[in-house]
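Supplied in structure tokens, the structure appears directly below.
Complex shown without one protein chain; remaining protein chains in place.
This part shows chain A:
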Amino acid sequence: MINKASKVLLEVKNLKAEVGGVEILKGVDLTVRAGEVHAIMGINGSGKSTFSKVLAGHPDYTVTGGQASFEGQDLFSLEPEQRARAGIFLAFQYPVEIPGVSNSALLRLAYNTLQTERGLEELDPLEFDDLIQEKIKVVEMDPSFLGRSVNEGFSGGEKKRNEILQMAVLAPKLAILDETDSGLDIDALRIVAKGVNSLLSSDNAVVMVTHYQRLLNYIVPDYVHVMDGGRIVRTGGKELALELEARGYDWLRAAA
């Protein structure tokens, strides 16, 4: 929901970044306010995923220019874990497997780390179990997944749902969903979208990186940005996504 009076969460100006000496982001500008849903679309290699990883602080990427602030704080002065504790959440495109570490143990440690950061009480395992039993309903996950090692032996769809479960537990201010829809069948997509929608409020925001308009039928964006060659080349409302779907990315390029 667009409300120009609401608080700016993320402000990115002329952001440039490279990986392995190759410049991928060539000047990205983006402002995200609380309550907003943004979609970033674009072809493979346009820089969408790089953008989300740079915001989260992935060590492979080097910021070479521009600024980014989160709630007024210089984002690039923060370590990845500090960004996470400040309220930035990245749902991974390819969630990793962590053998031997149970889902519930990971979630509890992450949750309690945040609680400590916010000056709140940590939850003991029993209290946390009450919380988590509620949260797994958001993604319609079987409780048996909590005792299993993080993502180990999970199907692609289960991994993505697990990411949204983590989002539900950590209640971030800014959630960046990096191609969360890729590889999902229609039922899983609906569950993931329902989960994300149920977490949206006027205090938080979502940035979805996606190839396809399909996801946007379920999570309706306030803004659609098109990325190409490491820049946002076009911004519009949700109808822009439909137009892209109908006419393809070449149409935009030709127009530019």
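What we mean here is this: a contact is a pair of C-beta atoms (placed from the backbone, for glycine too) under 8 Å apart; a residue touches a chain by one contact, two chains touch by 3 or more; residues count from 1.
We take it that contacts and distances are computed from a predicted model.
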**Report entry** Name per UniProt, for the chain absent here [options: "ABC transporter permease", "Urea-binding protein", "OB-fold domain-containing protein" or "Iron-sulfur cluster assembly protein sufB"]
**Finding:** "Iron-sulfur cluster assembly protein sufB"
Requested in this report: Identify the residue among A:I40, A:V54, A:L75 or A:L106 that touches the chain left out of the display.
Outcome: A:L106
Query raised in the report: Residues of chain A in contact with the chain that isn't shown?
Result: 56-60, 79-81, 83-85, 89-90, 92, 95-102, 105-106, 109-110, 113-114, 117, 149, 166, 170
